[in-house]
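Only one protein chain is missing from this complex, and each of the others stays in its spot.
Presenting chain A:
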């Protein structure tokens, strides 16, 4: 870790001006569970951090509106995961957080910071010994031809095959969430689907926010398929592990029991949160059965491009999609 300057603005407005006036490379600090970690690994070395962890204006959780849930960027993962209304009306959101990290981390970490967590690729985190285009542009990608069991099947390129590791963003993507962002140039809204980018030939760029832009809140449209939803996460142990494959799924049935809305997004298998409209389309207008769920899973994983150690995640993923849809369907009260 290198020396850095540290500011704690008392209000959101102060935070925005602090960021506007800040040196290039300044970082926003929330729970610090990603940022400090990467600073200790000498991967992030910001000259300054602006700490927004205690800003009351970012903390609110609002589930009172019929059309939309809103989560302040500074709300703690644990608080959203434990919120009784979220758990009842939008289980996929609560589960994606409850199945992430550990209780200690969830107590510290915020739902805003969560969106911008960085890949867990071991070569990226391992330091200068390993060529890594994300850490050192042009140095190469050690994961290609290396230990890639955790790496991406989708959205990868020759420069980088690192998985986006988060769970929450996968759930948000499936349900068309948006984020409100504030910065020196004003306020704007970004769809979660437009937040993360594939590595292309610039794997250092992971999202579309400017360095001086601050996430204020996350808004999720309330929909019937949110009630009939689940976050199904398959990992190497029962807790405290990133996904091998995860599926955010939601379904809603019409009164004849035919699927009228379906959401399928994948985690742990792509360079960004990965939604599969083609898989959703398989089910819409159909009945949800083991066979149709399997077909949706196969569709979701069509076009997967495995490396050397992660091909098993295709079959695993297909089955996980099937299970997720079954759980979601049971909740939707088919």
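In the analysis below, a residue touches a chain if its C-beta (ideal position, glycine included) is under 8 Å from a C-beta of that chain, and two chains touch if they have at least 3 such contacts; residues count from 1.
Here is the rule we use: contacts and distances are computed from a predicted model.
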| item | value |
| --- | --- |
| Hidden chain of the complex, named as in its UniProt record, picked from "Xanthine dehydrogenase", "Cytochrome B6", "Glycolate oxidase" or "Branched-chain amino acid ABC transporter permease" | "Xanthine dehydrogenase" |
| Option touching the unshown chain, where A:50, A:234, A:259 or A:304 are the choices | A:234 |
| Interface with the unshown chain - residue positions in chain A | 1-3, 40, 42, 120, 122, 126-130, 142, 146-147, 234, 236-241, 244, 312, 315-316, 319-320, 322-323 |
